[in-house]
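Quick one: the structure is below, and I'll ask about it shortly.
What you see is the complex with one protein chain gone and the rest in place.
Think of it as A and B in the order they're written, each chain with its own count starting at 1.
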Amino acid sequence: MPLVVEKLNHTYMKGGPYETQALSDISFTIQDGEFVGLIGHTGSGKSTLVQHLNGLLQPTSGRVLVDGTDLADKNADRKQIRCKVGLVFQYAENQLFEETVAKDIAFGPKNLGLDAGEVDRRVREAMRQVSLDYDRISGKSVFDLSGGQMRRVAIAGVLAMKPSVLVLDEPCAGLDPHGREEILGLIRRLHRESGATIVMVSHSMDDVAQLAERVMVMHRGHLVMDGRPEEIFSRGEELRKMGLDVPQVVQLGEQLRARGYEIPEQIYRMEDMQELLIRLLKKGEYHAQ
Amino acid sequence: MEEQRMDENRIVATNVTFHYPDEEHNAVDQVSMRVKRGEFLAILGHNGSGKSTLAKLFNALYVPDSGTVVVCGMDTVDDELVFDIRQNAGMVFQNPDNQIVATIVEEDVAFGLENNGVPPAEIRTRIDEALKIVNMSEYAQKAPHMLSGGQKQRVAIAGILAMKPKVIILDEATAMLDPSGREEVMNTVHRLNREEGISIVIITHYMSEAATADYLVVMDHGKIHMTGTPRKVFADVENVRGLGLDVPPMTSLAHELRQAGIDLRPDVLTVEEMVEEVCRLSSKN
Partner (left out) sequence: MLNDITLGQYFPGSSPIHRMDPRAKLILTIVYIVAVFLVKSFVGYAISLAFLYMVVRLAKIPFSYVIKGIKPLRFIILFTFVLNLFFLTGEKVLLTIGPFRLTQEALFNAVYFSLRLVFLVMGTSVLTLTTSPVQLTDALERILHPLQRFHFPAHELAMMMTIALRFIPTLLDETDKIQKAQMARGADFESGNLIQRARAMIPLLVPLFVSSFRRANDLAMAMEARCYRGGDHRTRLRELRYTRLDAVAALVMAVYVALIVLEGHFFG
């Protein structure tokens, strides 16, 4: 079941002297099993947008439909709806509060009113999904864990609600390369193995290029680009004008093309570039013109 | 005479060991290194490698259990010199929100000078100067919480700059910023290094930032594992990865191509260098 956003507008402090249009006329549909990378400058409206996806913010106008239900529908159960789209906030470890890892992950399922057996099953399942060893870690205090582990507990806390769409806001912010690799790996696994629908908000073009199958670009409250990564990254000039960057692989492609090499525009992943360059340099198939 | 001898080294750490009371291992273990005058040095390491502890030893926030840290000729063990050391070796911390004290930007910049008893008229000129250098003059009267992360960090830098330091240490000061905030901060410190001759020590796990330094120190488990220019250190891809770190994307690509038997320079850092290498090799064919 898809996630549909129709003509969404959001205005902060409407009518006041500080009125700001945070979102203007945003429409898109995300199908089951898609992996969307959402990029944009700070203040582009990304965070406001993701908070609409699970009903934390209400549209000034327009609608958000999850599995066919309008989030603004008064008759719908707020809690149930909020759980259909699982939102992992930036620095999600800041929300942890329980004495133990297991109790903290159980917070969401308990709020859904599930029985103890189901809650326990979900906690175990969520911990497995984020590669945390239940026997070793579940009884530990969350404050004894490393930064990367805390982040994974927070993600597990959202996964335990079994959302149909998982939205992650800057899941790697502040982590070291190893922690970043871990989180990106687990997101990739969630998508590939369980076919989860994922929306990842990120500043890192390289991360988005490695993972996303579709890229949406926000700028000043507008959705300015929406397409396959190769389409988006081939518009390097426009991206740079918005203060965004393109992945280094794409930059390499652009510069090599400028030197007369035939590098296809759809190359934006490291592995593809590597393969191409090996062919190019080993067999001497290509020559500078 | 003393002054002249110390002139070349801003910070000299000799066999420094430091240990937190409730932890098993030494956070910093037998570390010796120096920061030269005008140098731009990066300390790399994964979380818990001891790099932030080392930074705090440079500023007399911590004092070594054994070994010595000498900052601009002053030993950090000497209680009398603590404030001189902190004035000479300023420090910018990770969280932009948690290091701004005052409710108005210019008052925050004045904070260190007020602590040191600088006369008000002198404070005025120094903070105006400092805010100008970090391009934040127009925000002098603003409330800090209205600024972006990058702007807050530039205010923090101005606060240190106003104290006329010889070294500025940035302890993961860009970790919580977005790419444009990171760029603002990095451009600012590079400019301070180039134009004001201030030595810079950045503690980071962003390889792209480390690559812009003159010299790298890579730490793991409290010890120094690799040192050298970024070019030399990153070329050793296997070792860097073994320490839980990354290499810049182009270095990684060069490494893979070399594995495939292509005779590329191993120390490629930037896109431009990669382009040159590809051109060089393909014209040979």
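Definition applied: contacts are C-beta pairs under 8 Å (C-beta built on N, C-alpha and C of every residue); 3 or more make two chains touch, one makes a residue touch a chain.
What you see is a predicted model; the values in this text were computed from it and never measured.
Colleague: In the complete complex, the chain left out here touches which of the visible ones?
Modeller: Across the whole assembly, the hidden chain touches A, B.
Colleague: Just to verify: which one of B:Ile11, B:Ile127 or B:Ala235 makes contact with the chain not shown?
Modeller: Touching the chain that is not displayed is residue B:Ile127.
Colleague: Considering the complete complex, identify which of B:Val31, B:Leu44, B:Ala110 or B:Val201 is in touch with the unshown chain.
Modeller: Answer from the full complex: B:Ala110 touches the omitted chain.
Colleague: Check the options B:Val63, B:Val118 or B:Ile262 and report the residue that touches the missing chain.
Modeller: From the options B:Val63, B:Val118 or B:Ile262, the contact with the absent chain belongs to B:Val118.
Colleague: Tell me which stretches of chain B touch the chain missing from the display.
Modeller: Touching the missing chain: residues 56, 59, 61, 83, 86-87, 90-91, 93, 95, 97-104, 106-107, 110-120, 123-124, 127, 143-146, 159-160, 163.
Colleague: For chain A, enumerate the residues touching the unshown chain of the complex.
Modeller: For chain A, the residues touching the absent chain are 13, 16-18, 51, 54, 56, 79, 82-83, 86-87, 89, 92, 94-97, 107-108, 111-112, 143, 157-158, 161.
Definition applied: only the chains that are shown with their structure count from here on.
Colleague: Calculate how many whole Å lie between the centre of chain A and the centre of chain B, each centre taken as the average of the chain's C-alpha atoms.
Modeller: 31
Colleague: Looking at the complex, which residues from chain A come into contact with chain B?
Modeller: Per the touch definition, chain A meets chain B at residues 41-42, 146-148, 173-179, 181, 203-204, 206, 243, 245, 247-249, 251-252, 255-256, 259, 261, 270, 273-274, 277-278, 280-282, 284, 286-288.
Colleague: Across the complex, what residues on chain B touch chain A?
Modeller: 46-48, 148-149, 175-176, 178-181, 205, 207, 244-246, 248-250, 252-253, 256-257, 260-262, 271-272, 274-275, 278-279, 281-283, 285
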